[in-house]
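Missing here: one protein chain of the complex. Every other protein chain is in place.
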Amino acid sequence: MSEAVEPLPDDVDGEYALKLFAEMLRVRRFEEKCAEMYSAGKIRGFLHLYIGEEAVGSGVMQSVASEDAVVATYREHGHALLRGISMNAVMAEMYGKQEGCSRGRGGSMHLFDKATHFIGGNAIVGGGFPVAVGYALAAKMQNTGAVAWCIFGEGAMAEGEFHESLNLAALWQLPVVFCCENNYYAMGTALDRSESETHLVDKARSYKMDAEVVDGMDVLATEAAARRAAAHARSGNGPYFLEFQTYRFRAHSMFDAERYRSKEEVHEHELQGPLRIFAARLQATGVLDDDKRAVLEAEVASEIDAAVTFAEAGTLEPVSELRRFVYVEDRS
Amino acid sequence: MSEAVEPLPDDVDGEYALKLFAEMLRVRRFEEKCAEMYSAGKIRGFLHLYIGEEAVGSGVMQSVASEDAVVATYREHGHALLRGISMNAVMAEMYGKQEGCSRGRGGSMHLFDKATHFIGGNAIVGGGFPVAVGYALAAKMQNTGAVAWCIFGEGAMAEGEFHESLNLAALWQLPVVFCCENNYYAMGTALDRSESETHLVDKARSYKMDAEVVDGMDVLATEAAARRAAAHARSGNGPYFLEFQTYRFRAHSMFDAERYRSKEEVHEHELQGPLRIFAARLQATGVLDDDKRAVLEAEVASEIDAAVTFAEAGTLEPVSELRRFVYVEDRS
Amino acid sequence: MSTRVPAGIREITYREAAREGLHEALENDERVFLMGEDVGRYGGSYAVSLGFLEEFGPERIRDTPLSESAFVGAGIGAALGGMRPIVEIMTVNFSLLAADQIINTAASYLHMSGGQFNVPLVIRMATGGGLQLGAQHSHSLENLYAHVPGLKVLTPATVEDVRGMLATALADPNPVLIFEHILLYNRKGLLPETPGAVDIDRARVRREGTGVSLITYGGSLWKCMEAAERLEQEGIDAEILDLRSLRPLDDESIMATVAKTRRVVVVDEGWRSGSISAEITARIHEQAFYELDVPVERVCAAEVPIPYAKQLEDAALPQVADIVAAAKKVVSGNG
Partner (left out) sequence: MSTRVPAGIREITYREAAREGLHEALENDERVFLMGEDVGRYGGSYAVSLGFLEEFGPERIRDTPLSESAFVGAGIGAALGGMRPIVEIMTVNFSLLAADQIINTAASYLHMSGGQFNVPLVIRMATGGGLQLGAQHSHSLENLYAHVPGLKVLTPATVEDVRGMLATALADPNPVLIFEHILLYNRKGLLPETPGAVDIDRARVRREGTGVSLITYGGSLWKCMEAAERLEQEGIDAEILDLRSLRPLDDESIMATVAKTRRVVVVDEGWRSGSISAEITARIHEQAFYELDVPVERVCAAEVPIPYAKQLEDAALPQVADIVAAAKKVVSGNG
């Protein structure tokens, strides 16, 4: 990249910035390993990678409080890791092992975690909207101060459940932060072929909801926007909508030949990738250098190796357990 | 009403204005008879009256061309009559007679007519949106020049099918005219308790759809707005949204105790009722006088009497026919 | 009428009983709230929650916009968030708009999350025909949901059950659907002195008999009762089993009555093909094959969208005469 790189703003703490970078790097390398393990046949089913979109999850999760809930999609590995689900548990889940965060029953698209209120991993596009609204309703009725973070792609906005849910959240002034990860494609369908109005915040505003557009490739921007949204929702001002403009560097899933976009288009976005850009800025600021980078890479690599080892060593849930967890048997 | 009544504008033809009035009167008296016949146990099931909203249907139907389709709701007697379904066939339908426009199988909520492309009478709130969009899609693909007129209440706008359908219509630039009959209540739920944004045209515009607010109590206003909408849709400019602000003078259905609004509120609106207002204007213009009015009333009364006689004399479809029309048996 | 009522026992309508159950639930548990279209200001489409808004306030008697998928899903989310929502869907036909949330989410989350997230949600909906409401308001789609693992499906037919099953459903950590037949709301019944939660694990014999078993649920129970009286006059002593729960089904009670009478009629207002009556028949075939001398008879709704015209609707729905005829057929043994 020839153009001059701007250093970090003065008000940004270098260590904090480095932490954000390390988190993104961790997600990136994890996803790369997942792709590798999918090709190796260790991970099966559908696999949706977050590569290119790391700055969104990393920025958002900084504002997610312990009592908050996260309702995500099938492209949620990054969110799960960033939310604090151990890499071991996530990798083991994709291996279909009992040690996985969903006991191996969910797989890549259905990561769950009770401790962090990570309410899925939902593979029905739009299916998470009402759930997030309901969680926020419970939070409001019980005054827990919790916020529901609803993460979804721009394609989901065409679903009726988006419309019904945003209206409910705004009508009832519920603490939901709607995080649209606008990567401009829904599988092979470009945004302008799925929405008559591509200026997505206008949609949110049509429910009288506060909304802003955010550069989803700049982790400082996503982090700041999420903080504003959280403050808004937590202080009882109702829902907030964030459109994060980002891009998916990899195929939609491992079954996608990417006929709907050119290699050039992808490459151009990669040049503006969240890690690349931020790394350059950290270097320009003197917060990161090659040695530090090498250390970070090594740490991540060893954590990933450990996760793979953990997953490999995991147990296959005995078939005799198949019928468990269809119902909770004891009355609460 | 003490305040001065303004006469008709000069550019409005008196005879035409009188025709509009006569149509509204016809619907009003028909609905009153339906209420009477419901109490008499002749009409059963759910009955939703159009009383108070006649100016919308009367104005709109003036622009509906023979090739156009009308997709309505369960509150569709007026639209059916105004579209040209004979009063005999409509009344017979409510009597559940074979001579009814749906053979007595549909009843009040399910009036249908092939000849006029009256595609129901739909009792699923929001269910008609996609059907209207699809009809318009067929019209566009076949260049028939037909427009799909989608009639619905403001309460239906909260349904996901509204959102999905308006987006499709706008995205594909389909000839649909969305006619919202905003009577401010969905059963007992007032608009501001069902929508975070009560300025309904803003919702339509969030799909990049042309939209206007119309005084639904003024038949000249509704007629003119429908003409603009029809011209827009017919000339290939895509869908159009009309919000008709009107009011329901009677209960939602015959099972409604109307706890959600005051008698005073209803009375105030009645004073501004579409027939009352327009009659006064016609009189002020000298187009209508007591004798003419008496003649009109007499004509309508005799048509209604004839319809009741017709319905009474109608045949009950033999039970042996029950299983007909579940499938079309001959291959097309 | 109340003269006929034994001391301590109250005669009350199904509507009042449903209402008492709701009232009790709202009083006993702060986490419980009622959400749905027109449950508040309107008073409930079948007037079950009339007056509750004034008593419990708009937070707990929550009128919703017309958004079935969102408010059912919001019920799921609220349940996950620690509340005990009761979601009301006006009519089972409308529940199809929320089928995704009910089947893909509510029924799946516990298993999909490896046992972490159960959904203690109760959904009440009106079902059935008989009021000439036509093809979009009159169906009995119970089996659509009874087919789905993860859900429980209850069909209270008596005042005691409609009152008590709600409490039981609320105490259940799983999603529970309660179907209330529209023809029952105005029907009166006797409520025990101290009504309360009722078990939902067992079917109930509503009438002891030895000649033929009428296995049914919901609104059809009373048609069976009437049929039994007619049959008695013809010397046929019918036993009536009220299933009460369609998922799970109480095989034990079903097989017990089958073993007792060896003559079975299943009465189900759902469309015959692919209905719960087929499942019951299949289970009897599988588990009581050697007990039967004649095949099970099914009395179901005709396979047509329920029409408006009275004579057609009557012909489309199971009637007492149909039940009597089916019972005589199995008794006469010419299966």
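Some observations on this one:
Read from first to last, the chains carry the letters A, B and C; within each, the first residue is number 1.
The rule is short, and it goes like this: a contact is a pair of C-beta atoms (placed from the backbone, for glycine too) under 8 Å apart; a residue touches a chain by one contact, two chains touch by 3 or more.
What you are looking at is a predicted structure, and each value in this text was computed from that prediction instead of being measured.
Although it is not drawn here, the omitted chain touches the following shown chains in the complete assembly: A, B, C.
Touch with the chain omitted from the figure is made, among A:A4, A:A40, A:L271 or A:V319, by A:V319.
Within the whole complex, the absent chain has one touching residue among B:M37, B:M61, B:L81 or B:I119, and that is B:I119. Check A:L8, A:L82, A:A156 or A:M217 against the missing chain and you find that the one touching it is A:A156. Annotation: of C:I76, C:A107, C:V159 or C:I240, C:A107 touches the absent chain (contact as defined above). Residues of chain C that touch the chain left out of view are 69, 93-94, 96-97, 99-100, 103-104, 107-108, 111-112, 134-136, 143-144, 146-150, 247, 249, 270-271, 273-279, 281-282, 284-286, 289, 294-298, 303-305, 307, 335.
Listed by residue number, the positions of chain B touching the unshown chain are 69, 71, 100-106, 110, 112-114, 119-122, 124, 127, 129-139, 141-142, 144, 146, 148, 160-161, 164-165, 167-168, 171, 324-328, 330-332. One chain is missing from the display, and on chain A it is touched by residues 44-46, 96-97, 102, 104-107, 109-110, 122-127, 155-156, 158-161, 186-190, 193-195, 255-257, 259-260, 316-317, 319, 321-323, 326.
As a working rule, only the chains that are shown with their structure count from here on.
Comparing mean CA positions across the assembly, the chain most remote from chain B is A. Centre to centre, using the average C-alpha position, chain B and chain C are separated by 36 Å.
Averaging C-alpha coordinates per chain places the centre of chain A 42 Å away from that of chain C. Chain A and chain B have CA centres that are 47 Å apart. For chain C, residues that reach two or more other chains under the stated contact definition are 65, 67, 69-70.
Residues of chain B in contact with two or more other chains: 158-161, 193-195.
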